[in-house]
Every structure is written in structure tokens, then in C-alpha cells.
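All protein chains of the complex are present and in place, except for one that has been dropped.
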Amino acid sequence: MEPSVLSSLDIAGAWVSIALTLGIFSFLYADNPVYKLAEHLFLGISIGISMTEMYYGVVRPNLIDKLAAGNVLSVVPLVMCAMLFARLASKKLGWLARIPIAFIVAAYAGVKLTGEANGNLMTQVAQSMPNLAELWRDHGIWDWSADGAGVFSGIFLVVGLSACLLHFYFSARQGPTMRGISRFGVLVLMLSFGASFGYTVMGRISLAIGRAQELLGLDKPAEEAAQIHPQLASVVCGVLVIAFLVVWRLRGGGAEQEEAA
Amino acid sequence: MNLLILFAALLAPVLAATPATGLSVETPAYSDGLTLSLSWTAPDDAHSLILLRSDQGEAGPWHVAAGPWPGTKAEHQDKVTTDPTKTPPAAHYWYRLVSLDEDTAPPPEADGDDAAAAEQAYVAALLAGQPATAAVQGTPVASWLSASPGYLLLLALIVSVGGLMLWFTDRARKGHEMFIRRMPGIDAIEEGIGRATEMGKPVLYVPGIDELQDIQTIASMLILGQISRKVAEYQSDIVVSCCIPIVREVADEVVGSGYMLAGYPDAYNPKNVRFISSEQFAFTAGTNGIILREKPATHIFLGRFFAESLILAETGYVNRSVQIAGTAEATQLPFFVAACDYTLIGEELFAVSAYLSKDPRLVSSLKASDYVKVFVVVMLVVGTIAASFGSSFFIELFTISG
Amino acid sequence: MSAPSSSSPPVDKDKLERVLATDCGSTTTKAILIEKVGGEWRQTWRGEAPTTVEAPFEDVTRGVLNGAQEVAELSGRSLVRDDGAGILRTNGDPTKGVSAYISTSSAGGGLQLVVGGVVLSMTAESAMRAALGAGAIVMDTFAANDRRKPFEQIERIRQLRPDMILLAGGIDGGTRKHVVALAEMLKAARPRTRLGGGFDLPIIYAGNQRVTDDIERILGEMCDLKVVPNVRPVMESENLGPARDKIHDLFMEHVMAQAPGYDKLMRWVDAPIMPTPGAVGLIMQTIARQRGINVLGVDIGGATTDVFSVFDGTFNRTVSANLGMSYSVSNVLAEAGLSNILRWVPFDIDEKGLRNRIGNKMIRPTTIPQTLEELKIEQAIAREALRLAFIQHKEFATDLKGVQQERTIADAFRQTGQDSLVKMQALDLIVGSGGVLSHAPRRVQSMRMMMDAYEPEWITEVAVDSIFMMPHLGVLSSIHEEAATEVFEKDCLIFLGTAIAATGEQKPTGPALRVQFRLPDGTGVDESIDSGRLRRWELSRDDEIEITLTPLQRRLDVGEGPGKARTAKVRGGVVGLVVDTRGRPIHLPDAAAERVRKLQEWVEALGEYGAGGQSRWAGQGAD
Partner (left out) sequence: MAAIFTPGLKVTEHTIVLKDRRLPMEGEVAVSVGQAVRADDVVARTELPGKVYPVNIANQLGVDPGQLAQHMTKQVGDRVEEGELVAATPGFLGLFKSEATAPVAGTIESISAITGQVIFQAHPIPVEIDAYITGKVVEVHAGEGCVVQAAGTLVQGIFGLGGEVKAELMLSVDSADAVVDAGDIRPEMAGRIVVGGSYATVAALKRAVEVGVAGMVVGGFDYDEIKELLGYEVGVAITGGEKLGLTLIVTEGFGRIPMAPATFSLLKSKVGRRASINGATQIRAGVIRPEVVVTDDDEDAGVERWVPPEPKGLSIGDQVRGIRAPFFGKLGRVLALPAEPAVLDTESKARIMEVEFEDGEVAIVPRANVEAIEREEAGA
């Protein structure tokens, strides 16, 4: 790639990005106007973007273009859209909004009935019937080289899955046997929660690292970073935020929240 | 270009085998509309066979549909797409069967940008060097019924669950008491509403961030109906924070009718059902704002959550609110469990509305789904044993295909 | 409970020698004399007389004097002042008078209260706890979520004529809207007092202290408003004391002052007059505190059943207003269902006939069972009344609701939520009182009734109040705690014995529990008891034995964990030691014939009933 020369808008954008990142981080100290500013900017912009996206991505190609092309059937979604807004026009006509909502829910309920059952039930069941003989032949009891595949894993899969399923058996009083099964199911769930917790935390930390890299300018090509001076931006914005917080605090900001808490 | 030369070099010295004969393409009897049945008479001298498919016309372009198979294979069920929820991308398909000899290389396993080019090269080389049948056209048509064991089983399950529900409902109406295991998390919901009432603070309800049609969002809306009814009975306020506009509309409707059913239609304030933003983290920031500034006494997070779960729950924890969460999103459960007072885990989310309302119809459906769980457990065990003895009957039973 | 303000001078407990205590019930006034005999406090004499609150006498003190006179005649010491204007004090002369006179009262229906709060299970419940603890009958509880429309609430309040209203709601700094709405509702209802008369209805406000101004503005003109500290200042704790004391004060000032003759009685007593159930609660708490035990008490009456419990120092009282043995006997039938009563009847009986019998008992409440069959039916009903009242008690006696939980990850899967404070395994003593328990022809019948209704677990002592003197001892404990507990142990309670039962999953047949001990006479006992049995050994209250209990089934638990043996010291009583292997919950066969056979087996094992037969004149071999 050619070494690019960034426009002043791009540079300003990068600075704003750093300033807002620090603004959000200021929440670590307390809920404060800088954080609120960042939060509201974020909210407003996101709504603006999604409105535009919706229009160009969904409404225009699926409705307006089709109507313009003379597709008569497209009047149906148009009318349904209009019905959704009936409530705004008058309280008495508010019930009209229920029709498109009911349509969406009902249509998807129908589609999902088989879709969900297939994806979440049938396929999973089919894939949870390991051929133990084959596992034994290929991997033995436990195969370190294949992520622990083997007969043990196969049995553990079936037993653990069954126990978890039975843990969610709601309509029976639990006798000692059921309690035992349920306890094992809980154990399996806890194991998986632990694994997933660790996995997700790792993901979050990498996100945090990403933010830090941006603040330090490590996420951009060197030539871009040289134009933006991200480290300078971080220091300047950081000082500004801290200075603001000090002034805000000295003028009595945040006192009411502490009282409430 | 150099790839093509390579293939040509590989294929060139080999003497061509004879092509297969009698290739025919038919729509299977009970088709899902995505599958075509192919049959042919295998040539005696082919080492292996490979099937090519085109969705443009007799002239190609051709793609490898399946194979290579041993040369004796004589039939194949071809799925034109692997996504079961999609309609076929094209109306008609053309097939050619290529006979390969011993030395023919298998299709290239390339990734990324080069894959398409590599496949094109490979196919071109095949057609140039190996005998192939003429192109035969087939049209996949979905039939109204599917005889696939998976579908039949699903149908049987749906019918029997429906039947069980009717039966249990009828029994319940006749006074048979139906037991539901105690779920402290759900008991805590009512307590949470009471707490908010006593403290003069609203209850915050977040129905997840997924679309309305997600099953968890639907469950959450059902629960919201009952919770808002309870809130109305307490003449308290409930703030619903939504991430999807249509969900807000439904929530508005649901909360409004909850107040109405409780007999306090005048106490409902539609301003409390809010659309925040459809951008995930903007929504999170906005909801955090509600938590921090309106200080709800009780937070209820029920529905489908993603990365925002921890942020919301942690903010709530700092706010010293009673928090009740529930989701079937396994990856987010640990975060809720860590930060909330009560967490409804997976299936429990779908039991809430039955548990709260004690409505015989809902309780019946809960009971029926319990039976399905037992059925699945039995099938798992039996299926595993069968599979281990070499029978794939049960696996096929649960496989949905054309 | 601290003693409310009173005009009486404080009593010097060291100078107490002899105390006269009366309890003015709605039909009879019971007087007892408690004396120091040889350094020990004992109840010595008792007398009773009809209560004289209603026409034609309309002066409660006449009944008190009649009762006291009876005690005086029996004891041979004069107790009543010659001019009939009070109880004679000793004043130096040891042959005359008493050192103190105290009294309780439930005449005229006791202290009737209406309580209000914001949430039924939270502030309204705290208010209810305060009212019940003060010995009141809670006529109705109003809350924002009591599922009644405001006009229904107003209509109901207009119907009720309480002695006072306790209004709570909101934590301090909590909801304003709901509390104000409650006050506005009360204002719209304009409730009137029961006894009418020229004074405003007392309303105690014990809610959100930040809305006191609003409450005063709304209710101040209409009624006699008293503001006390919040019964629930924060969600996490209660502060019932001030409200309870205020109820006592108002009970004295308003209710008592209105009842005929009470103005006099109030001047006679040396300690404030207490509502009878309040006094019973006080003695229960005193006993539990002094002996460091958990106590469950019940008073089953004709119309209502009171249940008291003290677990780990926390006192709870509930009144099951419509569970009783005469006026509300049909309600026991309605709530328990015929089949639940029938399961305790050890013979076959026609259902329609039984319903009519119960109906007739309701309309002829003063009749007594004459035949053995009638007695057995009555005791079957009593079991259900006791059981239902106990269920209500367990539901009420819980930890505070609406408290943020500090639950750990491991708790996420716990399926038990809020448990009752009433834990049978930790229970040490059950005290029963009320006609059907105190006056059962054989004491073992009372023991069986309580064992069936309460299903005590592990090792539990069972006693009955012989002559219902708990109220007297309750007030006594407010001036002399040790005297009260001494008399309670020695004269008030008749210890029936110790009930022993194992908990845990039990097989219906085969040996369940091995019992080993040495009787006081030296006989060794070593028995394996099968499932589904009752086994009784004679053992007196004075004998303490060491008993070893060994579960013979893996899951059975007698207090040391499943399957583990336990050795403990136990004492007997008039019934003795009863080992119960019927399982927890008690397993009764479903088939009628089988059930009757089992019931008869238990009856025989304990020697519960006589043969029955022709009624005999006294002196022809009675006792």
C-alpha cells in the first residue's frame, strides 16, 4: 500500500475517538458529565446510523424500489408499516398496530417451529450419539492428540447431556435419584460455564488491549500514527478529562448521587 | 494459468476410461426442494467417479458437486445447497458425471480467493482429459410432505406434544394439581417487584437484544406480560429498555395489557417502555444510564443477551439492586451467575411464564416438554448403544434431509 | 417487649412473695395464686368465675373479684378488700393479701386491629407481625397488592370496626405515592371504632418517616393519629418495638378505658394489663431465652387457633382465625377436605354422615363427645386444624422478604428459596393448649394429635398446658421473669414425653431404627423397630436416660447425618418415650382398609383409647 496522507478530518476523527474512549473510561471513577457526553453521543450517533442503514438496506430495496417498479404486492408491507404507526395518530386506532405485530410473531413462530426444532433438537440429538466402538478403535479411552477424544469423552457427552436435560425436568418432585442426577447435571453445567467464562474473559481482555493499542497508536501503520500523534492525543485528552473531573467535583458535582447511595 | 498446465500434465498421459451411461436426474418422492436424485450405470473400467453440477446451463460453468467415489457407485442424492432454510438459488440444475482413472488427482483443497480459480482449473482439466456423460437437467421441487425419518419424527413429536398438552390441560381443569419444581429465581421476581414498590423505585426490565422472532425474546415478552401485571397490581412502575424497535412496540402492547388485566389501565405510563438504540453497545450505555440515574430497585434481564450481559449486570451490582437474570445463551450465563442475585439457567427461562401464571395451558406445555426431555435422554442412550454396535438407525432418525 | 407506660408504680421483684394473676377471657375469668413455697415459686390455688363484661353486670371487676374470692376461700387467706374495691395487698401482714396483682384480658373479643402496608409480604407483613406480637387479632390486612380494588377496600374498612389501625408502608425514604394512597383510602372510608363512643379511631402510623407530614395532613383531622418509628426502616430489617409498645399503650388508653369496669381494673393492677395472646407470647419468648431452646406453642380454641414459635430467638405468632374446634369446625372441614380428616379416623364411616355431624357441631358448639367414636372423630378434626394452622404459621414465619441476596455462584442452582424459620429438626419443645389438647381423656391422645399434626423430627419434647395459665405467667414474667419460668416448668406444663423420629427417605417396610437405652429400673432395651410403627416406653419426667439411636436404613437421619447413630439424653413425661418410624412426612396407606388397620395398630401400640362401652357413674370404677 501507498503511504497515505491523512486528511485533517481523519486526524480529528482519531483524536475524537481517543477522547471519547477516555471519556467512557472516566466512568471507572464515577458517573460524570464527560461520561454522559460520550454516552449520549454514542446513543445519538448509533440511532442515526441505524436509521440510515435501515432505510438504504431494508426499506428502500424491499419497499420503495419495488413500489416504484409497480409491484402491487408491496402495498401490503406498506400498509402494515403504516398500521404500526397507528398508535401515534390516535389512541382509538392503537389496536391497528397489533395486526402487523401479530403477523410477524405468528409467521416467525411457524417458521421457527421446524427450524428451531431441527437446528436445536434433531441435529443436536443426532450428533450426540457417538459410535463408541469407533472411538475405541480410533482413539482408545482418551486421546491427548485429538483434544481428548475417545470412549471416555463419548460416554461423558451422553451422560452429561442426559443429566443436564434431566436437571431441567420441572414437573416432578425430586427424589434422591433425581437429585443425584440433577447434581451431576449441575456439575457439567458449571464446568462448561467455567470454560466459557474463561474463554470470554480472554476475548474481553483482547478488546481492552485493542483500546490500549489505539490510545498508544499501535494499531495503525507507523506512517499514519506519525501524523495523528495518538500518544500525545491520549495525554492531552486524559489531562483534560481529569482536569474537568477535578473542577466538576470541586463544584459539588456527584454529591447527590453519593447521598442517594 | 500455471495450475491448469499442471493439471493438464497430470492428466494427459492417462488413457481415458469409458463414461458412465444412463445418467438420470429425478426429483425425489418426498423432497425438501433442495435435493435431486441421480442414478446411473457405472462403467466397468472407471477407478472413481466425480459429479459436476451447473446452475447456469448445459455449457457450465461446472462445479464439483460430489465425489470422487469408487467407480462402482451408481446413485446419489444431491443437495443443491446445504442451508436448509433457503430456497434453491436456481430453478434448474445440470449434471455431468466424469469417470476418472487411477491417477487422477482429487479436487484441490484450496481456501480463500484462489479456491474458485483452482476449482475452475481442475474442472476444466477434468472435462478436457476424462470421459464424461452429457449434461442432464433436473429441477428440484419441494413436495408437501417429507418422508424423511427426521421430519416424520418431528411431526410425531409435535403432534404428541400437542396431544399431551391438551390432555394435561384437561386434567388440570378437572382439578388435578400439576406440580412445578420450585425455582427461587422466579419467586424472587415477585419479591423484587415488592421491594421496588416499597422503595418507591421502578423495576427495570430488559428483554434481551435480539429480534422479536428469537424464541428467547418471545419467551421474554410472555414473561413481561405477567410481570407487568404483577407490577400493576402493586401499582408500581416498570421501565422496559428495548434494543429493537419492533420489540419496543410489542413490549408497549404487552405492558399496557398487563396493566389492563390487573385492573389498573390508568396506571400505565407508555413513556416507561423505551427504545434505546439498535446498536448493541449504544443500547448498553443507554440502559446503564437508566440504571445509574433512575436507580431501579430491581433489574430483570430475561431474553437473549450477548456481550452486554456483564456490563449491565455489573452496573446493576454497583447500584445495589436486586438482579434477576435469565438467558439460554450459554456463553453469557456465567456472567449473570457471577453478578446477579438469581439466575435462570437455560430452559428455566422458558418455564417462567408457566410458573408465574400457573395457567393450566402453559403448565401443560411445560410438562409436555419435560416428557420430550425424557424421550431425548432415552434416545441418546439407546442411540449411542446402537451406534456403537454399528447401527446408524437412530442417527438417521434424527437427521432431517430430503 | 418492653413494658408500656402505666400509672402503676414499678414492682420491686425482690419483695415479691405472693402474686395473684387473673385472665379475663371472653367467657370465664381465671384467677391463680402464685406463691413462694420454701424458696420455690409455685402455683398454689386457682379459681374461676364467669366474666362480667357484658350485661347485666357490665363491670369486669366483678368477675375478677369472684374469681379472687374463690382462690381466697380455697387458700384460706383473704385476698379481696373488704369494700370490694380492689385486691388486698400484704402491707406487712403475711396472712393477708398478696404482694402484687396482675392481669391479662381478652374479654370482648380481645384487641382487634386492622393493619395496612404497601406490599402484602413486606411492610404489611411487618405491620402484621407487630400487631400479632402485641397480642392483637388482625381483622384484615390492606396493601397496594391485596388484589382488591380500592372501592372494595373502602367498603371492607367501613364494615370492620377495629379498635385501632396500624398503618405502615415504605421504607424510610421509600415510596411516598403508595403510603399516601393508603392514607387517602382510609380517609375516604372513614372507619369507625368497634365500641363506638365519642373518641376518634386511633391510627398508628409506622411507615416511611419522610411522608409523615402528608399523613398528618390527610388523617390528622379525622382520627387520633400517632406517629411512631417505621416498622421497616430499611428493607433489610424490622423495628417492631415502638409500634408494639404504642399498641399496648393505646390498648390501655383507648380500648380498655372503653370496656366496662376496666378503668377500675387498670388502677388495681401492678403491671399493665396485657392482651391475653400477647402475654402468652411473652412467656414463650422468656422460656426460649432462658433455656436457650426453640419452642413451638399452640392454643386451639373454639373459633381460632393461635400458633407461637420462638426459633433462634425470633418470635412469631399467627392466628388462624377460622380454624377451631366448635364455631369454626366446619371451616376445618372446608379447608382440609373430608378425605384429610377421614385419614385419621381409625374406623369406617359414612361420609355424608360425617359432614352432617361436623355441621351439627358447628351449630351446637357447646356439646361434648359422648361416645368413643365421636371422640375419635373430634380428635381427627383437631389434627387437621392443628396441621393447617401450623402450615399458615410456617408460611408467615420466614426471613424478611425483599432483601437483596448475597448469593454465590454455587447458589445459582439451589432450588430452595426462602425457608421458613420454623425448622422441625431444631425444635426442642412443643407446648399444646386448648380444650381438645389440655382436656383429652388420656394424655397420650394429646401426644398423638400433636405428633400427627406437627410431625416432630429427631428428638422433641411434647407438653400440654394443664390449666391454661400461660397468660398469667406472661404478665408475671414482665415483673419477675425467674418466678414465671419456674412456675411454667413446674406447674404450668404437663410434660407428655419425648417424641423421636428419623428424617430422610424411608423404605416402607423392614427395620428402620435401632433403639438402645437402659430404663431407670435397670432393664436394658435394645430393639429394632420396623418402618411404619409407633413404639412407647413408660418413662417419667424425672428420669433422664441416655439413648442411642441407630438408623437401619442408609438415608435415615436422626441428627448426625444419614445413616449415622446418635446418642442423646432424653427425659420422659406422663406418656413417656415415643419412637415414631412412620416416616417424614408420615406415610399413611392409600387403601381405606389398610389405613384403618394401620391406624388401629398405632392406637393399640400407644394405648390411646379405652374399650368404650356403657357410660359409668362416678365412683363406679372411674380413673
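Letters A, B and C name the chains as they come in the text, with residue numbers starting at 1 for each one.
We take it that a residue touches a chain if its C-beta (ideal position, glycine included) is under 8 Å from a C-beta of that chain, and two chains touch if they have at least 3 such contacts.
In this text, all values refer to a predicted model and were calculated from it rather than measured experimentally.
Student: One chain isn't displayed here. Which of the visible ones does it touch?
Tutor: Visible chains that the missing one touches: B, C.
Student: So which of C:Met122, C:Ile154 or C:Val558 would be touching the chain we can't see?
Tutor: For the chain that is not drawn, the touching residue is C:Ile154.
Student: In the complete assembly, which of C:Ile203, C:Ala259, C:Ala303 or C:Ile341 touches the absent chain?
Tutor: For the chain that is not drawn, the touching residue is C:Ala303.
Student: Looking at C:Leu250, C:Ile341, C:Ile358 or C:Ile381, which residue reaches the missing chain?
Tutor: C:Ile358
Student: Go through chain C and note every residue touching the omitted chain.
Tutor: Listed in rising order, the touching residues are 26, 109, 150-151, 154-155, 158, 176-177, 180-181, 184-185, 187-189, 214, 303, 322, 327-328, 330-335, 352-353, 355-375, 439-442, 609-610, 612-619, 622-623.
Student: I need the residue numbers on chain B that touch the omitted chain, in ascending order.
Tutor: Given the touch definition above, chain B has residues 264, 266-269, 271 touching the missing chain.
We adopt the following convention: only the chains that are shown with their structure count from here on.
Student: Would you mind pulling out the distance in Å between where the CA atoms of chain A average out and where those of chain B do?
Tutor: 17
Student: Using mean CA coordinates as chain centres, what's the gap between chain B and chain C in Å?
Tutor: Roughly 59 Å, centre to centre.
Student: Could you list which residues of chain B touch at least two other chains?
Tutor: 181, 183, 320, 337-338, 345
Student: Can you list every residue of chain A that touches 2 or more other chains, as numbers and ranges?
Tutor: As it turns out, chain A has residues touching two or more other chains at 174, 189.
Student: Along chain A, where are the residues that touch chain B in the complex?
Tutor: 31, 36, 39, 42-43, 45-47, 49-50, 84, 87, 97-98, 101, 104-105, 108-109, 111-118, 121-123, 125-126, 128-134, 154, 158, 161-162, 165-166, 168-174, 189, 192-194, 196-197, 199-200, 204, 257, 260-261
Student: In their shared complex, at which residues does chain C touch chain B?
Tutor: These residues of chain C touch chain B: 118-123, 144-145, 147, 149, 169-171, 173-178, 181, 232, 235, 401-405, 407, 409, 412-418.
Student: Which positions of chain B touch chain A when the two form their complex?
Tutor: Residues in contact with chain A: 84-85, 150, 153-154, 157-158, 178-181, 183, 212-213, 215, 218, 246, 249-250, 252-253, 276-279, 281-283, 285-286, 288-289, 292-293, 295, 307, 310, 320, 330-331, 333-335, 337-338, 345-348, 351, 355, 363, 366-367, 370, 373-374, 376-377, 379-381, 383-384, 386-390, 394-400.
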